[in-house]
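As you look at this complex, bear in mind that one protein chain is not there, while each of the others sits in place.
After this line comes subunit A, so read on.
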Amino acid sequence: MASTQPPVSMSSSQHEATNLPRLVVAPNDDSEEWIRNLIHAPITEVDADVTVEEACDLLLSRNVPCLAVKSSDPSPLSFYSALFDFADVNAFLTFAATRHTYTSEFIDQHPRIAQILDAAKAGRVPVSLVSNLSEKNPLVELSHDANIIDLLGAFSNGVHRVLVKAPEDAPGPSHLGIVTDTRLLSYFATFARPSTPSGSAPSSPISFSPTPLSSGARFSPVSPSIPSSTTFQRYLGNTLQSLPLPSLNLYTDVIALRARADSVLDAMRMMSELGVSSVAVLDDETGSLLSAVSVTDIGRFVVPSQSNAVLHAPLQQLVAQIKLPDGWADGADRFPVYSVLPSTTLSYTMQKLLTTGAHRVFVTGDLQTMSPPNPSSPTGELIGVASIVDILSLFAILANVPNVDPTRMQRHRRASSASSQGSESGAFVDLSRRGLLGNKGSVHLARSGSVWSSRPAT
């Protein structure tokens, strides 16, 4: 299948510039409010003073990835004040479980943390205090006439969703709806299908034109949609390893924990403090990739549980709970974790993400490089991650969007997590003492650059 297609040659930087398709907006009469094509669900909103528990119930019962929190004093210009999603739920639960590790200096310097503590003592934490607690879920809004470059610009910073405002003078709701990263990726995927007769292809406000130096002489100005989609298809035929994906070659920095030795709380802390929404789960003995846990799983299974004991349960038990309902109704069990190889094409990776509904796939080592293959661990080593937002950021680069940086919020989060804990306590040092840092073999903990390079190695 896709992984056997020959990749486009990207051997040198000079050639790169001439082989990359360029993404430009082609103005046409239908481009006004073209963005409506990408909105497929209404916004689920919630009042600012609703409790965190009620807001989480709403996320679960409506089965939506986020809520829009209404401003306490809504005006047409700021109807919503913030967003609330499962990353925020996880950040809140983690904070509740680890609040004893926060230094008083940090709390003094962060009024919102102090407010949450006070509200918790009073027995009622409003969702407005917890929205974007994860620092990964900012409210980003675009106007109704935003084009695809504007959209890519928004997603290139790592957000998972964008709210679209209605025209200012239009009656009715203040917003048209939400565009999710998944929806935008599926748009690119359908547009990149093999060329159909131009009559049946949807007219698109974008074109993929090869740069002038390209040798693509088949480009025809008369029916641009056909050769341009071929150019884009060729681009999608690139292997992951030949593309500038930010989290592809992390190796020991991939966020991962052990299935039995590490706990649910360990996973929650890692996701909250390292600014990621999922953790790979590895076999304790072989280090092979078993499964993965996400902030959504935490929201589904930790919150409704009656006992705090679940926090200290081995991660494996949470994985089993997560997988229980999958395939209950149709006997169609799913693979516990979705992965691809560095030699897998971008096109195949996109299809896998969209078909499975996942937000990221893990990248494991090529079997060919392992000889002889370990019979109990044929999966190869865990190399990196490729997420929907990472892929959208590639398209943003094609569109000449400046400052494309999907990991920016992640790095910011790690910096602020590190400063929240004293040198003698805190999740980082605790995990370090328990040997979760720098172990050879199955366990890895991410470090980000200079923030932690001064910490003593264990």
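Just so we're on the same page, a residue touches a chain if its C-beta (ideal position, glycine included) is under 8 Å from a C-beta of that chain, and two chains touch if they have at least 3 such contacts; residues count from 1.
Just so it is clear, contacts and distances are computed from a predicted model.
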One chain isn't displayed here; going by UniProt, is it "Ribosome biogenesis regulatory protein", "Kv channel-interacting protein 4-like isoform X6", "Serine/threonine protein phosphatase" or "Translation initiation factor eIF2B subunit epsilon"? "Serine/threonine protein phosphatase"
Among the options A:20, A:35, A:243 or A:290, which residue touches the chain absent from this view? A:290
Touch assignment to the omitted chain, from A:319, A:383 or A:396, lands on A:319
Decide which residue listed in A:240, A:259 or A:280 touches the omitted chain of the complex. A:259
Touch rule applied to subunit A and the missing chain gives residues 1, 259, 283, 288, 290-291, 307, 309-310, 312-313, 316-317, 319-321, 323, 328-339, 348, 351-352, 355-358, 364, 367, 373, 375-379
